[in-house]
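As you look at this complex, bear in mind that one protein chain is not there, while each of the others sits in place.
Let's turn to chain A:
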Amino acid sequence: MHELSIVMGIIKIAEDHAKAAGAHSVDEIELDIGTLSGVDMESMEFAWTQAKKGTMLNNSLKKVNSISAKAKCLDCDTEFDIKNYYDACPVCGEHLISILRGKELKVKSLLVS
């Protein structure tokens, strides 16, 4: 359940930014989470509900942008969507790929008041 540490990290980042802006509550939080980020969304929801209690995010709306993963075949340069690290290149069948995106895990923006 590293999702709890992740969620606490998110809350800390949001509160730090909100406080610095002189706000007293976070109304909306927008997150970018890649499908290869290693975050289990169900565990994250659970951790979120628990961890936000008593924080500036208690009543905030959480918006998650799910970023689907893309890779590039290092053999034939094809770019393609992947679900897993072990997906093969659809053109040449090689597993020698580099991940272009899908590992994002970040707080994108906040709406505060």
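A few points about this structure:
Throughout what follows, contacts are C-beta pairs under 8 Å (C-beta built on N, C-alpha and C of every residue); 3 or more make two chains touch, one makes a residue touch a chain; residues count from 1.
One rule holds in what follows: contacts and distances are computed from a predicted model.
Candidate names were "Hydrogenase isoenzymes nickel incorporation protein HypB", "Dihydroxyacetone kinase subunit L", "Fe-S-cluster-containing dehydrogenase component" or "PspA-associated domain-containing protein", and the UniProt protein name of the unshown chain is "Hydrogenase isoenzymes nickel incorporation protein HypB". On the side of chain A, the interface with the absent chain consists of residues 1-2, 5-6, 8-10, 12-14, 17-18, 21-24, 27, 36, 38, 54-56, 84-86, 88, 95-97, 105-113, using the contact rule stated above.
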